[in-house]
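Please read through the structure below; I'll follow up with questions.
Selected chains only, in their assembly positions.
A, B, C and D are the chain letters, set down in written order, and residue numbers restart from 1 in every chain.
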């Protein structure tokens, strides 16, 4: 028997490739704003026109830009359900933190097809990791009762980490999310296919999606994305490398191609 | 600002035509069973392969056949949330009734993208119509709080009706659903474009979808479907005329074509 | 100290005349539909253009036509929170009934500034009047906690009444509503100023608004409306005499003039 | 479909200009009191006589002065739902803080048509900004379920800020409010039209209202208000520059004129 969690999770994945390309647009309250980007609803409309499988965004942007999701086959809205500052200056000034900002019932009421939450490894802030684990456990219970899949974004963004792509430490965080009941994991490509394969294996049978991070060189990012898919990642969740690019439409096409070309993934989740 | 009701309703409608072709497969507990149809999950898989915009079904079938909805661009599962016997023998024996069988939160937990409920005009059973109105009013409140659109199926299936397509009586039932807050109406094509246009006008700006009813002659049904779309219906919800046909795949293609060809509907809902 | 009940009730009344002209548009699920009236949202837009102080309507119409209320100084939306069939054929067939169809929190969530509920004297249906009183008492408690004023429409529409304007019986129903905590009463003009004054006096200091009922001769209706105001009614709630008229705009102007001309009412409520 | 959030938000905006002039009168527990101002209810009556589109005030004042709102077309009461000390001496002595003091259901029960809450950037108090974000996220969920629009006042009043009008930092706070689901933003005019336009663009399609702040030179304040409107602000929320003025009535007229003259704003919210 299936339920809403597996149906909604499945709707993020392409019928043929069984992989997913999702655009991250949840930076607006976490990173310093680039005023050149202008009205975010206009930018979301442009991103939606590129037809990714999903768009990750905060609740206010989902409410303002709901029209881009309200047609058959439109991208799935994935709601960012929590918040952590990613701006180094803010973290320096105010410290690290992790806060839940949208409940599962609110996410469904807003029309979300999935949510994304953080699990941030090795923060300096006392108790923050433990609070994060506890909040995540509770969130997963609520979301699963409501029928909502949860993608857990597993990072080493805590201020104790010098290497945010340390494979062993990252695997630990990913496995913790899997142990708590994550329906999918979003994490780094650590730059080495063998190491990535081990991370992907360690979470069991749930899909692993690769995060994009800061804007990098177009070719280097595309090569890394291809390697991530090659190592078994079930898709990409890329933001700044899309909408900070000179040619947004072209980057949308490139990442979709990288995600969906090649042999289809064998379906294992659900 | 949009919410889940408008986003989920919109996902039933095609991006180009702005209309929707939905297959009704909610007969299994209402009509006498045709044993030749065999395993209903196999039949649902075949229907899904024809790629309608949505499939209307009961909660057990959604749970059993969830895999057909768990891919990007798959049809939207529309849950039948209530039950009324349509079998003349059962109504004769046990009387008419209307029962809610799935709550809004259950519908979302099962993965439904919308629900369909009945409003049945002119039953003989004492108080049944009034109870139906009251149950519908409460259901709409709960569904809207949860972010779930409700399609109200407005019929003259009550045993007092001799003419189940009486335009004036049908308009009254459709308008009642609209007054109670229906997000869309499913009703008969009364066989006359002018009369149908008046029914469609009387519900205000919400979409009206045409029901199929008993299996008819293929050409006559297709012609009526085309007239319904021509009179302003925003789509078809057809069941027996699909899966009781000799060539199911061909009927799926025919009704999709009738629904989506022609000038696109001007978007007015939401 | 004031609260939301008195503020919202007060916003229905004109600053100068201290009286209110409200258009009733809650007939769509109670009376036989006139197909010539077409799309009800278009009709509501026309009514709003005539600038009455409020418009009484059901919850689906409020959701569909919310834009007509979303400007400063627009009419106040008054939600019909319950339902009773007024169609003689339906009452004959299915019996009399009274059902609550919208909760106070739902009314506020939809944007209503007040609600209107029925108290129907002398029905034939067993227990109906008593159930009506009990439901009204509970509704008033909930509405007052939420900050929502309740206008109780007091009628002799029960099938036992031969004279629906019997002053003594009508006063009894109005007083019952007042005793239960009605914030205002909507009732008949009984055709005699002296008799009407007594009805108005018997509810204490809450405002009494005059209902319009079936479409009558334009001049006769206007004369009766003027007499009602002259006898102390704080306003009119007229429907069919507005939107079944040949010249809707002119009737809107006429009833507004009748309501607001003459010496202002001395403010006594709140 | 509309709901109470969009209807109530719309009622703050003038039918013709599509902009709003709101008087802020929520200083009584935040700023050192000027004893010369006397009885605040008398002052509120005088402000109401100037007919602004709304008045922002705390809950005790709304309860005491409810009569000024209880007439058709009267200003809309906008409830200040939280509190932060603005008095430098108090902040010095007791530290910075942000506290929610009125729930959404209480706001509706008191008759509020909207609420205003703070988001205060860069406080020195540890965790205060993060708690503020979390409280705001929860408040927005509750308010939207209840049908109440939330205007988020976005400031750089935190003690870390040397320049309270830093455009980049202010944009960050405004965008954060928009990402969390604010229905409107109230913020500074930063003194430069181009910079202001970027702030207004960065929140998407919700209205931005300009705050007034400390009493300034009449002409300079009027000129800045006009520039703010010229840069796309949908209105003014001015307090001290109204009721600390020598001629309150004249200032009310001036700010109303500045708000509503010129080409109407193209309606985009809802």
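Quick notes
Criterion: a contact is a pair of C-beta atoms (placed from the backbone, for glycine too) under 8 Å apart; a residue touches a chain by one contact, two chains touch by 3 or more.
What you see is a predicted model, and the numbers here were worked out from it, not measured in a lab.
Of the identical chains making up the complex, 4 are displayed, while the complete assembly in this file numbers 5 copies.
The criterion applied here is as follows: only the chains that are shown with their structure count from here on.
Interface note: chain A and chain D, two copies of one sequence, contact each other through mostly non-matching residue numbers (shared numbers fall below half of all numbers used).
Centroid to centroid, with C-alpha atoms defining each point, chain A and chain C lie 53 Å apart. In chain A, the residues that touch at least two other chains are 63-64, 109. Taken as a contact graph, the chains fit none of the simple arrangements: neither line, ring, star nor complete graph.
Pairwise, the chains that make contact are A-B, A-D, B-C, B-D, C-D. On the chain C side of its complex with chain B, the touching residues are 26, 28-29, 32-33, 35, 37-41, 58-61, 63-65, 83, 85, 93-95, 97, 99-103, 106, 109. The part of chain B that touches chain C in the complex is made up of residues 122, 126-127, 129-130, 133-134, 137, 140-141, 145, 160, 167-168, 171-172, 175-182, 198, 201-202, 204-206. The part of chain D that touches chain C in the complex is made up of residues 1-15, 20, 53, 62-67, 69-74, 76-77, 105, 108-112, 145-147, 270.
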